[in-house]
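Left out: one protein chain. Kept in place: all the others.
Entry: chain A
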Amino acid sequence: MEAPPLIRDDALLRATRRRRLVSRVVAHAALILGVLIVAFPIWMTLVGSTHDSGTIGRGEVPLLPGTHAVENYATAWGKGGGVMRTTPASLMLWNSLLMAVLIAVGKIAISILSAYAVVFFRFPGRMAAFWAIFITLMLPVEVRIIPTFQVIVDLNLGNTWAGLVIPLIASATATLLFRQFFLTIPDEFVEAAKIDGAGPLRFLKDVVLPLSLTNIAALFVILFIYGWNQYLWPLLIINDRSMETIVVGLSKMIGRGDSQNDWNTIMATAVLALLPPVLVVALMQRWFVRGLTETEK
């Protein structure tokens, strides 16, 4: 008996192939468009930072890099820019770095300790403490900025690192994240540690912290960027030029009214301001993703 002939629906096959191609093209087009929209301003900034001050001042919008990169960056780094010749970027970068690191480290330290207390100890008012922490979530810096400002001024902490950093450190987000993570640590570890004779601090140092390492790294990235981008609070509390942070300094470089801006220097400073957060994300990306997606157990 002869086998029935194999049916091949060429038209259907072609239609399927075409549909797949179209959907792929559409998807890529959307992605490329998205990248362009996000990347274009950054490209403009990069290009702008390589021309002389006249080019942008005349209202030209160059799309290709110019030849003044080295001098623009040297000016921004060493002397500062803008009409008022503000603080040099090198100093502002250092200030921002210090502020961001202090905020990130401080927040992590405080949240680990408070989450540790709330999760591993039974004490009167434990839930009250937890809810108090939780409620502060609804009060970000901007909402409580006036009373906080009053407190800091009364304490004579204006223009100090303490005044700049401490109000930003009080944080519920990180506490909640650590609490959720600590709750996933099995009770058996606590019990095994008790039998091994480890006290609470020892348990924290030898078991809880090593297990939280990836979470700490992920939070560090988030909090570093949070600290780096602080604007309103540093603007209020710092008048001393030598303590200016780069995000605030950058906006101060742009003069108001008719004054002529050194756009080239401003853009070079903006690029410099961009680098540290990018660097932190790039360097800690592996940890960051692991910390957000997996738990080591």
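Criterion: contacts are C-beta pairs under 8 Å (C-beta built on N, C-alpha and C of every residue); 3 or more make two chains touch, one makes a residue touch a chain; residues count from 1.
Following the convention adopted for this analysis, contacts and distances are computed from a predicted model.
The complex includes a chain that is not drawn, and of the options "assimilatory sulfite reductase (ferredoxin)", "Iron-sulfur cluster assembly scaffold protein IscU", "Aromatic ring-hydroxylating dioxygenase subunit alpha" or "Sn-glycerol-3-phosphate ABC transporter ATP-binding protein UgpC" the UniProt name matching it is "Sn-glycerol-3-phosphate ABC transporter ATP-binding protein UgpC". Among A:Ala69, A:Leu157, A:Leu211 or A:Met284, only A:Leu211 touches the chain that is left out of the view.
Considering the whole complex, the residue from A:Pro124, A:Pro147 or A:Gly197 that touches the absent chain is A:Gly197.
Along chain A, the points of touch with the absent chain fall at residues 186, 188-189, 191-192, 194-198, 202, 206-207, 210-211, 296-297.
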